[in-house]
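A protein chain is absent from this complex, but the other protein chains hold their places.
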Amino acid sequence: MSLTDMYNIALMQGFAGLSLFAVLLLMGLGLAIIFGQMGVINMAHGEFMAIGAYTIFLFSTLTQNYLPDAMQAYFPFAICVAFVIAFIVGWFVEWALIRHLYKRPLDTLLATWGLSLGMQQMFRSTFGPKEVSPTLPDWLMGSWAPSEGLDIPINGMFVLALTALVTGLVMLALYKSRWGLRVRATVSNRVMANAIGINTKKTDRLTFAIGCGIAGVAGAAFTTIGSTGPTSGQLYIVDSFLVVTFGGAASLLGTVVSAFGIAQTQSISEFFMTGSMAKVLTLSLIVLILMMRPQGLFASKVRR
Amino acid sequence: MDSLKALIKRYQLGSLLLLTLLLVVVLPLTLDIFRLNLVGKYLCYAFVAVGLVMVWGYGGVLSLGQGVFFGLGGYAMAMFLKLEASDPESTKIQSTPGIPDFMDWNQITSLPAFWVPFKSLPLALLAVVLVPMALAWLISFAMFKRRVGGVYFAIITQAVALICTVLIIGQQGYTGGVNGMTDLKTMLGWDTRTDSAKYILYFLSAGLLIASILLCMWIQKSKLGTLLLAMRDKEDRVRFSGYDVAMFKVFVFCLAAALSAIGGAMFTLQVGFMSPSFVGIVPSIEMVIFAAVGGRMSLVGAVYGALLVNFGKTYFSETAPDLWLFLMAALFIGVVLAFPNGLAGLYESHIKPWIARRLAARKAGATPRTPAAPTPPAPPASPMSGSAPPAAPAQA
Partner (left out) sequence: MSNTDFVLAVEDLTVSFDGFKAIDSLNLYVDKNELRVIIGPNGAGKTTLLDLICGKTKASKGSIKFKNEELTKLPEYGIVRKGVGRKFQTPSIYENLSVFQNLEVSFPRGRGVFGALKFKCNAEVRERVQKVAEEIGLADKLQTEAGLLSHGQKQWLEIGMLLMQDPELLMLDEPIAGMSVRERELTAELLQRICQNRSMIVIEHDMEFVKRIASKVTVMHQGKILAEGSMDKVQSDPKVIDVYLGH
């Protein structure tokens, strides 16, 4: 093997790690808002991602049947719709379920698990038990080969770019917008936030819905990588929660760093062992570190 | 007050007596062996539910990894049975006779060291209880000492459940992989598949379960039980009264792990196989719903919860599988929003007052000199009333 070959393999391996990082971060972002900022355990997070994925599938099927000319353009539009649909469902779920449970985190966990089971069955009844994949526009297929022997998959780059965009928007929204200010005020002192005229109930609903919407975008993006089935959401849930807790629940930067760390550990160890053992190793490492440092990587020290 | 305590005691023991009657007399007399074996299988889950009442209801710590302990107990039992089933005579067609078939399929040529102790039944039985307890201790000690509780503990236990499933499935040669350990037929030469063996195993499960409930009742009545309730209310006050609260939580968590493991071992014996499908995230969280449906504070209720949910699952999976997940969803949401105290709570708030009224009405009609009926005054269904803690021990 020549030196360029090794170099190329290292580059592609590095990119595989980066794609995984993007996937994990995108999964974690919505949860970082819902769990990290609001402290709500949304076990149906994965199902909100599935909503996004199924939206893309629906759009690709509709476009193919009725507007075949628009096949190249539907995707960005469908991602926005995925956000909107997940947002609306999230809004409704907060109203119907979550708002009754704010003071009982463990009960929220059980109730949202129940919700996730119901949603899974709904997916199964609507889209069938088989996994589905949308027909992707051509520009998302194939790979980019800047030089001989170097293949960078385009869908990976797309997810990476989307993740960067969404992360940027979330950061901007959380730290620069009125909504972000209200969320942060509500998080740090609900009673006081109420007293100074913040409608904390509305803030909660909006926050939950935005978190769900981002989950929808994440699910939409994942259709470029894999197929979607009724129980796909369940596969993501542990990873999403670990990304957020490992980073330190209330820290968005922590979520980014932890997604990066987890992704690199996973993809590097995958080089040396089977995929499942790499997963066991990565998860065990996270669990061990969380046992030693329960507050996660980034935690603020406050008087309790 | 003296009589109230006696009544509560009688009520608790009374409901246990009723359960014993149902399990040991009524069900065996009315069900055929196939159905009874099914009930026996459900009873194994009841062990987990009873453990969850202790750790979640009393200890206030929700574990989403009880399937791991159930599985470890089950696998420990299965490993013994599998080795017995894999004697050189019956495995002589393998390239390496005398080792379990799945090892042979995975090109393993000698028994791995960690399998060797499972050649002995006493060691295997010890492992059934001790291995899960050791794991529970490892997980909980580090976390409870650092005050990790509530949601974080739930998430970590869930991650452990995922790790275990991936590990079991990934290490096919050592664990049997996704199919698990199958074809378990005999224990020390005793064929566990015959009808008489099924009867014996059923009664063994029921007996062990009732013994476990008695043990838990005794713990609830001890000072440790009072302390657990106190910790749920004001953990800091307990800590600043000189107690190492972490150790109490570790204790109940290990207890729950041991109970789940016994359930798992009995499961293996009655069903004849063990697989990772009982270990993962989904079965683990399903086990929580058994305890929740029964009433998270009620040991006896947990058994009914396990029986009912599993019966429902079997029934609906056969008749209307589409409906079952919706029903489960409704159960999860219902026990949180509408019936937080489960069946035991419903009994406390609806059935018991009704019985009391009927008894009072009958007494009013009959001679007024009959002694008072043993119905404690019906309190509003507080979280405690499912299985009330001992009344003030002043009169003990």
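Letters A and B name the chains as they come in the text, with residue numbers starting at 1 for each one.
Just so we're on the same page, a residue touches a chain if its C-beta (ideal position, glycine included) is under 8 Å from a C-beta of that chain, and two chains touch if they have at least 3 such contacts.
Just so it is clear, the model here is predicted, and its values are computed rather than measured.
Across B:F114, B:W190, B:F240 or B:Y315, the single residue that touches the chain missing here is B:F240. When you scan B:Y45, B:Y202, B:F251 or B:F339 for touch with the missing chain, the hit is B:F251. Note on the undisplayed chain: of the listed residues B:I219, B:L337 or B:A356, the one touching it is B:I219.
In the full complex, the hidden chain is touched by subunit B at residues 1, 219, 222-224, 226-227, 229-230, 233-234, 236-245, 247-248, 250-251, 382-384, 389, 391-394, 396.
Here is the rule we go by: only the chains that are shown with their structure count from here on.
Chain centres here are Cα means. That of subunit A falls 34 Å from that of subunit B.
Those residues of subunit A that touch subunit B in the shared complex are 39, 41, 97, 100-101, 104-111, 113-115, 117-118, 120-121, 124-125, 234, 237-238, 241-242, 245, 274, 276-277, 279-280, 283-284, 286-287, 290-292, 294. Those residues of subunit B whose C-beta lies close enough to touch subunit A in the complex are 62, 64, 139, 142-143, 146-148, 150-152, 154-156, 158-160, 162-163, 166-167, 169-170, 281-282, 285, 288-289, 292, 322, 325-326, 328-333, 335-337, 340.
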